Every structure is written in C-alpha cells, then in structure tokens.
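Take a look at the structure set out below.
In this view, the complex is presented without one of its protein chains, the others remaining in place.
This part shows chain A:
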Amino acid sequence: MGIRFVLMVNKQGQTRLAQYYEYLTVEERRTLEGEIVRKCLARNEHQCSFVEHRNYKIVYRRYASLFFLVGVDDGENELAILEFIHLLVETMDRHFGNVCELDIMFHLEKVHFMLEEMVMNGCIVETGKANILTPIQLMDKTS
C-alpha cells in the first residue's frame, strides 16, 4: 500500500483532517499523530520534508498555517508524494477559492470526498483536477 494516511494539522498541532488507509484503533491514531506532529512541527524550512517514523516515511509540506502530512511506505517516491500534496491543495483551492484552514474545518466532508476521488486504498487513482471536482460539483448542485 503506497499511502497509509493523510493528516492535516495546524501550527498549534491540532488535527484538522485525518484519513487512514489501514485500520488503527483510536488510541493508536492519537499516539501516532502526537508523535508525528511533535517530530515534524519542530523542523524548520531549511530542513528536508522527509521524516522517518516507525515504519513509515512521512512526507510533509507546510502551506500557511497548515501542515499536510502524508505517511507512506518506505519505497514510495517522496517527490511524487510532495506533488500529490500540492495537487490536493490546488484542487481545494480551485473548489473553495483561496482555501484556508476554516474551509477545511467546516467542509471536512468535501475534503474527504476529494481525497476519496484521488486516493483509493492507498493508491493514487485520479490526478486530474477537473475529474476530481466533477462529482463534488454535481453534489453541490443537487443539494
């Protein structure tokens, strides 16, 4: 499995989105998130975006006040994951228009939906922004 989890965490270390592609108990998730956040948020922008943690490799990127952290298998292509994060941000930006932390907080479901369009079972299945957003726009229209 390529991608194991996607986290969005703000500067204060509060989780804004957590999507796991393998089952972990609530307790395991909390400790894992705590460890990762402590590890990654302490790093500065002159340091690289890859952190090894337990048996994961964490690829992260910071956009304004929000950290995007993706846990992947060891063999995964780190740069591709960085591109994936960027694609996700761009997609959200296109949908929300100048996306910010609040958008993600209040439209968590939509963000989850976008992620579902992009990643299934840890594999990236869709990389076209338009394709990702079509179903969401359809849903917006009907509701």
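Structural remarks
What we mean here is this: a residue touches a chain if its C-beta (ideal position, glycine included) is under 8 Å from a C-beta of that chain, and two chains touch if they have at least 3 such contacts; residues count from 1.
Following the convention adopted for this analysis, contacts and distances are computed from a predicted model.
According to its UniProt record, the chain left out of view corresponds to "AP-3 complex subunit delta" among "Vps16 C-terminal domain-containing protein", "Eukaryotic translation initiation factor 3 subunit B", "AP-3 complex subunit delta" or "Alpha-1,3-glucosyltransferase".
Along chain A, the points of touch with the absent chain fall at residues 1-2, 15-18, 21, 23, 26-27, 29-30, 43-44, 46-52, 75, 77-80, 82-83, 105-106, 108-109, 112-113, 116, 120-128, 131, 135, 138-139, 142-143.
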